[in-house]
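With one protein chain removed, the remaining protein chains of the complex are shown where they sit.
On to subunit A.
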Amino acid sequence: MIAHADRPGAAHGADDAEVIRRSLDEPDAFALLFDRHAPELHRYVTRRLGDSLADDIVSDTFLAAFRRRDRYDTTRPDARPWLYGIAANLIGKHRRTEVRSYRALARTGADEVAESYADRVEAEVTASAAQRELAGALASLSVGDRDVLLLVAWADLSYEEVADALDIPVGTVRSRLHRARKRTRAALGGVDPTAVEEGTRHG
């Protein structure tokens, strides 16, 4: 196994697979998995949907994961792809909310998602010009392309991990990422003015 020192799931003697295996006999042990991954997962969902939805989605993700823990592939020491995959499905149910916030950000420069946590940290609630362009591009992506792009950029998953999370081949990860980045590059370069308008298809 490859231990990423900064990843709590793999850093200690007992990896996530061991914890999940243990939780089959001792369900309470699953709380360890929660303690390892919930804070960062919450941050990821917050970045996509704002922090009030993040509470529910994190809770539902771990409950769903717990209920299907007997089907976890214990050859995989790090449970993050599995958890982020479950979360991706739950986030997908709120895609209208997500796309609306990107559009509002692109149009007005005001970021309602950043406002949702601005009482907890000093947050930039007004976006830069580049970020407004970027938000417009994010709004224009299909759900699948956006999941891949943001799992790479915001959750720091590798291509292989994204493939695991979304249950798609690594080649599909590459092609989706390529397609998504064509939009984001174009948005930042100001080359592709259709990117924002195309977003209406997905709203």
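By our rule, contacts are C-beta pairs under 8 Å (C-beta built on N, C-alpha and C of every residue); 3 or more make two chains touch, one makes a residue touch a chain; residues count from 1.
Convention: contacts and distances are computed from a predicted model.
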Next on the checklist: Please identify the absent chain by the protein name in its UniProt record; candidates are "Heme exporter protein D", "ABC transporter permease", "ATP-binding cassette domain-containing protein" or "CU044_5270 family protein".
Outcome noted: "CU044_5270 family protein"
Next on the checklist: By the contact criterion defined above, which parts of subunit A meet the unshown chain? Give residue numbers in ascending order.
Outcome noted: 12-14, 18-19, 22-32, 34-35, 38-40, 42-43, 46-47, 51, 54-55, 58-59, 62-63, 66-67, 70, 111, 113-114, 117, 120-124, 127, 130-131, 134-135, 149, 152-154, 181, 184-185, 187-188
